[in-house]
Every structure is written in C-alpha cells, then in structure tokens.
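Yeah, one chain of the complex is gone here, protein chain that is, but the others are all in their spots.
Order of writing sets the labels: A and B. Residues in every chain begin at 1.
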Amino acid sequence: MAIIERPTPALTTPAPVVVTAESSYGVFRRPVHSTGWRSWVFTIDHKKLGIMYGVTAMFFFLLGGVEALLIRAQLAGPDGTILSADKYNQMFTMHATTMIFLFVMPMVAGFANYLLPLQIGARDVAFPRINAFGFWTLLFAGIFLNTSWFLGGAPDGGWFMYAPNSSVPFSPSNGVDFWALGLQIAGLASLTGALNLIVTVINMRAPGMSLMKMPIFTWMALVVQFLLVFAIPVITVALFLLMFQRSFDATFFSVEAGADPLLWQHLFWIFGHPEVYILVLPSFGIVSEVLPVFSRKPLFGYPFVVFSGAAIGFVGWGVWAHHMFASGLGPISVAVFSISTMAIAIPTGVKIINWTLTMWGGKLKFTTAMLFAIGLIIEFTIGGLSGVTHSVAPSDTQQTDTYYIVAHFHYVLFGGAIMGFFAGLYYWWPKIFGKMLDERLGKWNFWLMVIGMNLTFGPMHIVGLQGQPRRMYQHTEARNGEGFFNIGFWNLIASVGAFIIAIGVLLFLINVYKSHRKGTPPAPLDPWDARSLEWMTTNPPKEHNFDQIPTVHALDEFFHRKYEDRGTEDHHDYHQVATAEDVIAEQEANADAHIHMPSPSYWPFVVAFSLPIMGYGILYSTMLIIVGGAIALLGLFGWALEPSTAIESDYDPPPPDGPVSTEVVVSG
Amino acid sequence: MADVAVHEPTVHGDGPDDAHGDAHGTHYSSTGLSNNKLGMWLFLGSECLLFGGLISTYMLYRGRHSQNLGPDQLWDIPFTSSSSFVLLMSSLTMVLAVSAAKRGDDRNTKLWLSITALLGSLFVAGQVYEFTTFYREGLGYTTSLFSSSFYTLTGFHGVHVSVGIIMLMALVGMITKDRIHGDKAEVVELIGLYWHFVDIVWILIFTLVYLIPA
Partner (left out) sequence: MSRAKRFGIAAGTLLLAAGCAEDAPQDTWKPAGENAQDIHDLQWPVFLTAGIVGVLVIVVLISVFIRFRDRGQPIPEQIHGKPALEITLTAIPAVIMAVIAGFTVPAVMALAETDDTECVVNLTGQQWWWEYDYPVSEDGTICGVAPTSAEASPIITSGQLVIPTGTKVLVRGTSRDVIHSFWIPRLNGKKDIVPGRVHYLRLEADEPGIYAGQCTEFCGLSHSNMRMEAVALEPADFQRWLDNELEPYAAPAADTAAAEGETLFIQQCARCHQVNGLVDDKGNDDPADDAIVVSAPDEFVWSGAAPNLTNLMTRNTFAGATWDLLTENCRDDVWNATPAEFGAKYLEGVTAECLNEVDLREWLRDAPAKKPMYADPEELEATDGKFRGMPYLALSENQIDVLLAYLIERK
C-alpha cells in the first residue's frame, strides 16, 4: 500500500529535476514507465499483478484442459491407444498439478490481489514488491515445471506423488525432480503472497471497516491465506525430503533402509487437505458476493457464513487422514478421522443453507454471473453429498481410488472453484476492464459448461461404483460389464462431456475477444447495482484505487450510500437516493490531497528469475546453482537498498509548464 | 452523502523520513501493529510448521540406524551444550542491539549486531566441526535414516542461522552507509525477531535431539 503521506513537492515550486546516473541506482534508472511492456514487467500495482495472475492462470487452465481432453480421448473407448501408458501417467500427473497449482491457486491469487485492496478501501497491498515477486515466481515455476515435457519427460507419479514410487528406481526420468523443485518455487510464491494479503487485510482496512464489516470475499480469501501460511511449509518439507532423496541419495523414503512410506502420505495430506479448502473457499466468497447483488438482498446470516468459513479452515486441519482410510491406519485413527470428516460437512451445509436463504424473498436477476453462482450451489451440493458418502470410512474403502472419487472432487473443484471463478469473471469484468462481457454468449458459455461438466463427471459416479479404478491408462471390455451401467458406455459419455466443456470455455474466450474489439462501449459505472466498496471507484479503478479513502459505516457500504431507509424500525423501505456516479463524484470532490504510490522495481523480477535457474542447476550443473544464487543475492541487496517510492530524480523531468498538481505521484 | 467524513488517518508518520520501506510502521494501520512486524510474525508462524515437519521426520527416524552409529556413540553433549550456550548468548546481544537502536545509538547498535553475528558464526563453526567429526566417525548423509534426518534438520537450522548472520552483517553495513529506508529501530527489531526465533528453535532441537535419549 504504502499510501505515503508526505508533503508533495508539488506544493512548493518543483525544481527542474535532471535525471543523472548518480541519482538512480548504479547504471540503472528505476523503471517508472506507465505504458509499454515495462509498465507490466516491473509493475508492483496490485491490479496489474492481479490481471497478470489471471492471464497466467487462464493460460494454464487451457493447458490443463488440453491434458484433460487427451486423457478423455484416451479413455473414450476400451483399450485406448492415443497415449502410451507412460505418456498417460505423465498426463494425469500434470493435469492435476497444473490445474491445482498453476490454475486454481494463481486464479485465487489473482482475484484476491485485485479485489482485496479495493474491497477494504486500500490503495495497494502491504508489500507491493513482494507481491510482484510472488507473481513472477509463480510464472517461472509454471514454466520450469512444464519444460520437463521437453527434458526427458514430465513427472509421472501422480500429483500425490506417493513414495516410494517417486524414487529414482521407479521414476528414473527427471520429471519428478522438476515437480519437486517446481512446486517448491510455486510454494514460495504462495507463501509470500499469503503473508502479504493477510497483513493487507488485517492492517489496511479503511476506517470504520471492522472485521465483521468486511466483504465476504475478503473474509474467505483471508481464511485461505492463513491456510496457505501454515500448509505451504508442510509440503515444502515433504518436497525437500523428496528432492534430497532423489538428488542427493538421502534415504527418507528408501524402504530397504527402514523408511516408512506413510511419512510422505501424512506430510502430503496435512498439506493436501487444507489445500482443498484453499481451492474452494475463495469461490465460496465470490458466490457470496454475487448472490446478494442479483437477489438485491444482503447475504443472509453473514456472521454464520464468516464463521463457517473459518470453521472449515480450522477443521480442515483435522481431516487429512481421510485420504488414507485404505492405507493401513489403525481402526481408532480411521474412526476419529471419519467423524472429523463428517463434522466438516456441517459448516459446509451452513453455507448452502445461507445462500439459499439469501435468494429467498429476493428479486432474482439471472445474469451470467448469477447463473454461474447458482451452478456452484447445485454442483457443489452434489459434490458435497458424495463427499459425505465417503466420510463413512468402510464405504470409502470401496470408493477410494476409483472414479467415484474422481467424480466427487471434480464436482467440488469444477462445480465449486471453477464455477465460482466464472461467476467472478462475469461479475467483475466491467470493474477490471471497463467493458461488459456479452450476456448472450455468456449464457451459452454457462449452459455448455454446466451440461458438459455433468456429462463428464456425472457418469464417473457410475463407473466408479462399478469398480473402475483411477489412473488406469486403459479400461478393458472384460471388466466393463453390460447394460445400463456398463463402464464403456459411460466413459464415452464422459469424454463427450469433456469436449462440450471445452466448447464452453472457448465461448468464454470468444466473448472476451468480442467485448474488447474496438468500438465496444465502455461499461456503465455500476452495471449490477452492486453493494461493496470495490464498486465505489471508476471502471477500471485508478492507479491509486480511491480518490478519497472511504469511511465505512456498514457492511454493504456502497449499497447504503445509494439507498436510504425511509421505513420504520421493523418495516424497512429503501429508496434510491444516489447513483454510483453521485457517490464517486462526491469522492472526487473530496479527494485526498497527497497520495504517494510505491514505485515499480526491477528486483522482484530479478530475484524470481534466479529461482528456476537454481532449479535447473540442481538438475544439471552446479555452475548454474552458483549463477542463480549470485543473481538472487544481487537482487536481494538491490531490493533492500531501494526505497519503496522512487526518488524524484528517477522520473523524467516534468514538462516545463506541466500542471502543478494535487494529482497523485504515481509511478508506474 | 455530504455527512461522510473525510478520512483522517489516525496516526501519521513523523515526517518525510519515515515514508519509505515497503510498509510503514508509523502509518495508519487497523491494528496499530506495523505491517512489517505483522508480516514477520506470520512468517515465523509459517516457519514453525517448517521446523515442525522436519522435527517430526527426525523423531520418526531417530532410532533407525546401525548399532554403532547412533546418538549414544556420537553425541558430545558438553561440546554441543557450549555451542548452544554461545547461540543463547547471541540472543542477549541481539536484545542489546535492539535497545541501542531504539535509543538511536548507531555506534552501539553496530557493535552489538556485530557481536551477535560473531556469536552466530561461532555456533555455525561449531556445527561444522561437529558434522565433520560425525562424518569422520562414519556417519555420512546417506548412512542411515537417522543420519539423513539428523543432518537435514540441523543443517536446515544452520542455514537459518547463516542467513541471519548475513542479514546482521548487511544491516551493520547499511547502518554505516546510512542506507536504511524507514524506521531503523524497527528494521533491527525485525531481524531480532528472526534471530530469537532461530534461537528458540535451536533450544527445541537441542532438547529433542541431544538431551532426550532415543
């Protein structure tokens, strides 16, 4: 954030500033460009970074989607031959890894980055440069991980990478090494991002915004960041042990040396289960924003939704072993984790009840965003209920590692996380880009995706209960059965469904293209009659977000500024008293005089760039480790020595008779 | 809407000088805690789980070694106790550095920071010596599960101490050249927090690894 309140030089007569090499850093000037590629690469603006996170996530979504399509094409008929066993194993490993670590998590980071400061009335995040570092680190991790396809083969042990199958004798290519290193790098991105966002939300809320007046998306994102702070180190330990096992012959997972393969499973799932909530809670937040707007009612039971989110976050730490019901834990552990898993269904149920009651008595407008939100409620409910069936541990021993589980978590993740993202994209698109997405195309997009997902993942319940295990590169006629429940038929349907989803996603891209052609009108200031703070600024928001930091009086502050209650104590009667334009004009009129924004920087990019270099170094040459380490050290020192705001000499001299302004000194 | 109050930050910076750093200790914050400190506390919370994972791994594997190369044969408790004492003392000197920084006493700050770094280096040197001795006695990194997890845990801690030493030295240099942006005392305090954390982790490791018999 860094709203730096200091007397602007503008108030005195600015002396003409000449940029000399001496006044900047060594031979480099600080990158202060506000246009062109440099304004993106070196930016530390949370909005630009949010967009870059989103674009990166979308790219990996498409990549993971292509991987999914290849998997479904292979399984469309018995004895598929499109992929070899080896390629298939790499494909499902990378599909999951890409979707989880390179699509959903960055997408969450994108939404959170973009929206959190806006929703809490701040001008940026607490540590803008760390924010930029997080993004670049993530991008480089994704690229690093995917270069494994061309360097001897992608990881092939499944995203859960159980030991000892991940050890060198069983997976001799470098794939698993790329995976272990790539995820450590990506973990660093998540961890720094999480620290940053927590501090932002805790410390930088606008005056008057108590915790219980925070927008619900901010709340859910906050819970998720806490989960990340505590979950990432656990997977880091696991990945570190794996890396040492593979690269330096450590024996952590060597059974012949006496190792216990269950160590990996515990470490992995202690991270892995909170991870599930890391993936879905933000979408719960998005939906909890979208539903009230299009129901024209506040979120029903806001405190219950907040606390259930926090409860899911807490209990989420005590259910990891339900991934291990068949792994040979004792019956006592199984029973305990079975019960805790059932317990977590309760706060989840609370959310669904509250969403339903939010709509109850409302004035529902079925925009595309609303449709996706409703889609989430229904699809997630189905996924949640199938989740209940395998919280029953004995029943789970029949279902685990079958397609029934695949069906379950795709209903939860596609039906939960992805539906929520699309609701958010349609809802906030005008805010972020100042253009409306086409509603007609949007509805096609929705229906194709929702029909596609049910065709894809619905039949997986059947084939799973009919005994088709996961991660098999072929299914054979001999074990497919006949008649209505036959595995072959439903696999074909699932494959058809996958391609329907693909068409739906394609329509989204077409929609984006269409709404950004030249000549499309700008979006209205407040297209949805929204309720929260992020709408109390221009579309897209100015670099400094708000001209005047708003003082918050209520949950749904923006709504209360537009509508006035003329009713009595128990009969409310709301009348519109102001438009968004009025509210924003008011803000502009009372603009804060001195707004200083932090300036762009090379160093986050430089430090992030050193990480994959060290990664390749561990795999190929010590020389590269040294080079990467040197770059990192250099970058960190540059970073430490650089003030957050550029000194005047880093800017080009202002035009001779340029306006002396109360305008913001932005740097970007 | 005219009654909407103009936002007046409750706490202002003291002046232009503290208006830098990625976040601003004295700037308005909802909790009154500075961003940097809050961030550091969260980071240390995260580090707890990192060491938690490593310690758990060690505890699981501590007994899995060949008969003549276990803790009983290797540990030199008096030696490790002395090096632990050195590290503990460095926490004391760190406290002195922080208090000097709070007084604005640059000279003493630098002095105590340097002594802290020196004590830290002594500890690391002790660890290197200890590792070398164990290695000579036959305990390689890949010898047994015990050795892998022992070296990883203590090595990880050693790296943390070394990073701390680098930060302390850099801090001394930056104070000398007056290149610190922001509240100098707070920067010293932040590094101090990290340093104390690393010490506390060592107390835990020392107790669990060296003192409690397997």
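Operating definition for what follows: a contact is a pair of C-beta atoms (placed from the backbone, for glycine too) under 8 Å apart; a residue touches a chain by one contact, two chains touch by 3 or more.
As the structure is a prediction and not an experimental result, all values here were calculated from the model.
Chemist: Looking at A:Thr389, A:Thr538, A:Thr551 or A:Asn590, which residue reaches the missing chain?
Modeler: A:Thr389
Chemist: Would you mind spotting which of A:Gly36, A:Gly328 or A:Gly519 touches the chain that isn't drawn?
Modeler: Touches the omitted chain: A:Gly328.
Chemist: Using the touch definition from the top, which of A:Thr236, A:Gln399, A:Asn511 or A:Ser599 touches the missing chain?
Modeler: Final answer for the missing-chain contact: A:Gln399.
Chemist: May I ask which residue of A:Gln468, A:Ser495 or A:Asn511 touches the chain that does not appear here?
Modeler: A:Gln468
Chemist: Considering the whole complex, not just the chains shown, which residues of chain A touch the missing one?
Modeler: Its contact residues with the unshown chain are 84-86, 89, 156-158, 162, 164-165, 168-172, 255, 258-262, 295-304, 326-328, 330-331, 334-335, 338-339, 342-343, 345-346, 349-350, 352-354, 356-357, 359-366, 374, 377-378, 381-382, 385-386, 388-389, 391-402, 465-474, 478-487, 555, 563, 565, 572, 574.
Note that only the chains that are shown with their structure count from here on.
Chemist: So the centre of each chain is just the mean of its C-alpha atoms; given that, what is the distance between chain A and chain B in Å?
Modeler: Using C-alpha averages as centres, the distance is 31 Å.
Chemist: What residues on chain B touch chain A, complex-wise?
Modeler: The touching residues are 1-2, 4-10, 12-13, 15-16, 19-24, 27, 29-31, 33, 35, 38-39, 42-43, 45-50, 52-54, 57, 60-61, 64, 141-142, 144-145, 148-149, 152, 170, 174, 179, 181.
Chemist: Spell out the part of chain A that touches chain B in their complex, as residue ranges.
Modeler: Chain A residues touching chain B: 1-7, 126-130, 191, 195-196, 198-199, 202-207, 209, 229-234, 236-238, 240-241, 244, 248-252, 257-260, 263, 267, 548-551, 561, 577-578, 582-583, 586, 590, 592, 596, 598, 637, 640-645.
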